[in-house]
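Removed from the display is one protein chain of the complex; every other protein chain stays in position.
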Amino acid sequence: MIPTSFEYVRAKNLSDAFKLLGKHAKVIAGGHSLLPLLRFRLAQPDTLIDIGQLPQLKGIKKAGGGMKIGAATTYRELLESKELKALYPLIAEVTEHIGDLQVRNAGTIGGGLAHADPAADMPPVMLVLDAAFLLQSKAGKRTVSARKFFKGPFTTALKPNELLTEIQLPAPPKRTGMAYASFEQAASGYALAGAAALIAVANGMITRAELAFTGLADTPFLAPAAAKLVGTAGDELISQVAAAAVAGVEANDDIHANPVYRAHLATVAARRALTTALGRAR
Amino acid sequence: MATLFGSGIKRREDPRLITGTATYTDDVKLPGLLYAAVLRSSYAHAKLTSVDVARAKRAPGVVAVYTGADLKDKLNTVPCAWNVPNCDLKVPPHPVLATDKVRYAGDGIAMVVAESRAAARDALDLIDVDYAALDAVVDPEKATQKGAPQLHADVPGNVAFTWKVAGGDAAKAFAEAAVTVEQRILHNRLLPTAMEARAACASYNPGTGQLTCWVTSQNPHIHRFLLSVMTKLPEHRIRVIAPEVGGGFGSKIPGYPDEALVCFASMDLGRPVKWTEDRSENYKVTIHGRDHVEYVSLCGTKDGKITGLRTRVYAGLGGYASTAAPGIPTILHGLILSGPYTIPNIDVTVYGVYTTTTPVDAYRGAGRPEATFLLERMIDLYARKIGIDPVEVRRKNLIPKDKFPYTVATGLTYDSGNYQGALDKALSLVDYKKFRAEQAKARKEGRYLGIGVTTYCEVCGLGPSQVAGAVGFGGGLYDSALVRVYPTGVVRAYIGAKPHGQGEETTFAQIVADEFGVPVENVEVVAGDTETTPQGWGTYGSRTTAVCGSAVKVAAQRVKEKAKKIAAHLLEASEADLEWKDGKFSVKGSPDKGKSFAELALMANVAWNMPTGVEPGLEATAFFDPSNFVYPFGTHACTVEVDPETGETKILRYVAVDDCGPQINPMIVQGQVHGGVIQGIGEALQEMAVYDEDGQLLTGTMMDYAIPRASQMPNVETAHTVTPSPVNPLGVKGVGETGTIASVPTLVNAVCDALAPLGVTHIDKPLTPARVWAAIQQAKGGKR
Amino acid sequence: MRLEFSGSPEIAASPEQIWERLLDPNFVASVAPGVESVETVDERHYRVVSEVGVGSVRMRFQLDVELSEVVPPKSLKLSARGRAPGSNIEVNFALEIEHVAPSHPRLKWGATSEVRGTVASVGARLLKGTAKKLTESFWDRFAERVVQASK
Partner (left out) sequence: MKRPITLNVNGVARTTEVEPRALLAHVLRDQLDLTGTHIGCDTSQCGACTVHLDGRAVKSCTVLAVQAEGRAITTIEGLTPKGGLHPLQRAFWEKHGLQCGFCTPGMIMTAADLLAHNPKPSEAEIRHALEGNLCRCTGYQNIVAAIQTAAAGR
């Protein structure tokens, strides 16, 4: 319950934070990914750099047809943004189920994404929305697609000297429906298996279909099988696509769900998410 | 004056609790306070080859480090206090810190005492332990098998005891029976999870030789006794204070090593020492509940008359025998296996088994939920086999209401009951017939609805003491109250029991206020401090109101008798001519000539004019020892819908009809039922402590052990019937555990009923979606 | 908590080259994740300090590493017993260099580990994927570096 000793620095600005970044320094914003590890001493950094109060990392703003979200924006702030909800209803829907009320008040979207928990709810949403993440360091900045960001359990494309500063959401295609379906582990609330779906429709035909999973494997991932829906009306194909998307995936095994059940749940989640998304697109 | 008995008045406990001003053990602060932390074994079973504390001792802020070797001769081992007779019970030594060997992951190895919580915690990481791993065994049945790892040198086969009870002739009944059903039943291991984990704070005064220990205890007098045994300090030098206690559910009954350790450290260092458990530590070292493997058979006629019940029980005890552990699967389980039914032939064998796991002891219901579950589950299996409605099978076997007191085959004599009344009420509330029709319709639509109906009775209100002695319980089971009236007529009742959420500060005040005709605000109930309260045996086994409440009643009656003597003297009348009306004694026929309770209180305390031979003062102590246990009962019914695609269970309705006799405070009774039912639903649907083969607790935190959340739980519809108990002056029966006892089979039977068309007969609890789905796949003959 | 992993990467080097690297503690340390120091007790016995983890999860283990059943240049067993505050780990590796094609042998490895303490009871959810990734990436890197070093 008591972390090991560390130094704490509240960054005054980004360059302040960059200076301190390094192997034994950890970044903290809301602290809701890191503090649980610190308390069990499963993480023992020398220095914590608090970026949670930096105004330049906060806020939600329109950009082109899409939006930009500061990495230190809390889940609560996401929920309170009417503009975000209007453009990306899926984000609001999923955020409402992240953690609990208190966690949403303090936890930040960037913190959660950088933590890259393989069963977190937000990564598959980022995958289907084709979000991009702005990574900054002393040396400069680069943009990495969400689809190239999640590398493994708790592992991302972030380098030790980099910070995730902004989430960039492209404009969703016209006539798009989005949905998320998941089955929660009763104790932790993390997804045993969850699926996010995005479907765009024109003239009754699917023009774009995206499907991503969480909780199923060692990292959230985009399922290419969803592409089979493009050019079809969807409906009957959805069950097949859901099954195909899960087939061959090495599903996680733990005390809460064995791989067979987890894969089954993922299939059900995929089918439900695709069906709802299609319904919403129409 | 309106009687307070039966009135749902608000609780007087609450103002301090809702404002954050209540004091729990970890809130206790003393000058010079030191903090303790205990190093826990990471191995489930290993020899300790070395424990090196040198670096820890040198760490900043560290005052002392103790190992098992240091304390071997200074502290006694942790006692087991339920010496169940006639079963060859073997209780090997349980050292306060491991000496040669660890026997579960969590076994204490060393204790650090330091100037701050952080310094104590830091120093744990500086202790180097070398372990020589031994094989672990976590399943109580496997632990008895040949070749299983042996925990204790003098307990061959890890069998701590073999206990039997038999009534009638079960062998004959099974031989002659038309129908037999058999089932292996598992009672999932549970983590009690009182929201307040355990803590202890000890302060020794070398001048007076007096030790004060604040401890999270359901039974401070028992803790005083256990601490005396462990610390070797005489009992009268120990004061135990259980301040506010944040839930117990059985987990705060036993004596634990940590409590003795802080006492020792305080005596050794001459400074107060506090230890507070983390939740993950709580999950590893505070007792667990249940953990039975049972092989059950039930036999009967083709038309639904049960003729025999047999069970062979492997009850896991964990690495050591905890305080009450041997009594739980035996006395509190085996003896109640007739439930509310007239089962003429019963045969029970219980093996108590040591396994390399956390010790198992009393958890809400303790033995009785296990008994009720297996009985109710077996009856549903039996009913399905003979094709008769399970409710009708129950009705056919219930003890008739005109047969009480009724002695069952296992020898218990039930005090009173009207089982049919509660059953009828519950069936009508849940509208059983209508539900069955809906269920039939839903099945045609491919939806899976189910109903479970449990008729239960339990044994609680633990005493009498004579029986306690006969069954080897190492203490009494009476309880006590000292009712003291102050000169101004206000009253305090000092009670031996220790409520920790059950609201007896309020209900007992209601009893006293009624007796004296004073406003309830004028009565205070004091519990939890061995220095001020008379000897009591604690709050567990749904005994506090039935036993300690009765002591309060008797003590108040004694006070009133004395007041009457004084009134007669002051009114110059004979006691026989006095009547008690509207809060005063007056002479019959002259209601204006009377003495109020306040006037009598003043006179008794100033003693200016007392009757000859009557001592000053107005107080009395009563030790109430009941003549029998009490047997509350009822019927619970639950309807569910199961999604066969995912295995998820949705509770549609939950109806609880309970009979705990007359209710002193119906609001509090209802609250007990709500909480009990939800705790049982947790056991039925989602709670389970999981060990791996190596003895590591995989549900080591609340991230993996699923105690019910608000969003997961239904509302409970409550109702009651009232059948007084003849064994105590209040007529009351316990209600703290009924909900947990009844709800587990109700849920499981409802789910199994829902899935009957798919061929599912039994699913081991907890019925997580994963298990339900697997059972459906198996029934379909598919992969799991 | 028991974890079992295995793999069989093909390595473009001779069995002798692979074998030499396998028995070179400094080489092994250079590809293993987070190794901070290696102390040679004797030629079959080493003391290693290693900080392992992924993402934010990191723990420093002190490991006793022992080689046994050494059959050059074919197979060996390696056991590592380690401890970190609150946790213990035991890993048993069996390694075999399998001759598939000349100078393209396959390094068959299997690991069984027993994890105890905080990591098992608190971090089980974090553990399996992490351990698998660490173990597999170690052998992948080993294979890669042997090839580089042999060129």
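Letters are used for the chains, namely A, B and C, taken in the order the chains are written, and counting of residues starts over at 1 for each.
Heads up, the rule we're going with is that contacts are C-beta pairs under 8 Å (C-beta built on N, C-alpha and C of every residue); 3 or more make two chains touch, one makes a residue touch a chain.
What you see is a predicted model; the values in this text were computed from it and never measured.
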_Counting the whole assembly, list the visible chains that the omitted chain makes contact with._
A, B
_Which of B:K57, B:R117, B:K142 or B:R443 contacts the chain that the document leaves out_ = B:R117
*If the hidden chain were put back, which of B:G501, B:G536 or B:G661 would touch it?*
B:G501
*Kindly state which of the options B:K10, B:K302 or B:K588 is in contact with the chain not pictured.*
B:K10
_So one chain is hidden, and I want to know which residue out of B:N158, B:T286, B:S480 or B:Q679 touches that hidden chain in the complete assembly._
B:Q679
*Could you tell me which of B:I18, B:A153 or B:A576 touches the chain that is not displayed?*
B:I18
*Which of A:G112, A:G189 or A:G234 sits in contact with the chain that's absent?*
A:G189
*asked:* Please output the residues of chain A touching the missing chain, sorted low to high.
replied: 1-8, 10, 28, 31-32, 35-36, 38-40, 48, 50, 52, 76, 96, 99-103, 105-106, 187-189
_For chain B, the residues touching the chain missing from this view_ = 10-11, 13-24, 26-27, 29, 117-118, 193-197, 244-247, 249, 278-280, 500-503, 667-668, 670-671, 674-679, 701-703, 707-711, 713, 715-716
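One rule holds in what follows: only the chains that are shown with their structure count from here on.
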_Centre-to-centre distance between chain C and chain B (centres being mean Cα positions), rounded to whole Å_ = 49
_Measuring centre to centre with CA averages, how many angstrom lie between chain A and chain C?_
32
_Distance between chain centroids, defined by C-alpha means - chain A, chain B (Å)_ = 44
*Two or more other chains in contact with one residue: find those residues in chain B.*
125, 280, 698-699, 703-704
*Listing for chain C: what residues touch at least two other chains?*
85-86, 118, 122, 124-125
*Considering the complex alone, what residue numbers of chain A touch chain C?*
26, 33-34, 37, 40-44, 115-116, 118-119, 152-156, 188, 190, 218, 252-255
*Complex contact set, residues of chain B against chain A*: 117-118, 121-122, 125, 278, 280, 645-648, 686, 690, 698-699, 702-707, 712, 768-770, 773-774, 783-784
*Provide the residue numbers of chain C that touch chain B in the complex, in ascending order.*
1-2, 83, 85-88, 90, 114-118, 120-122, 124-125
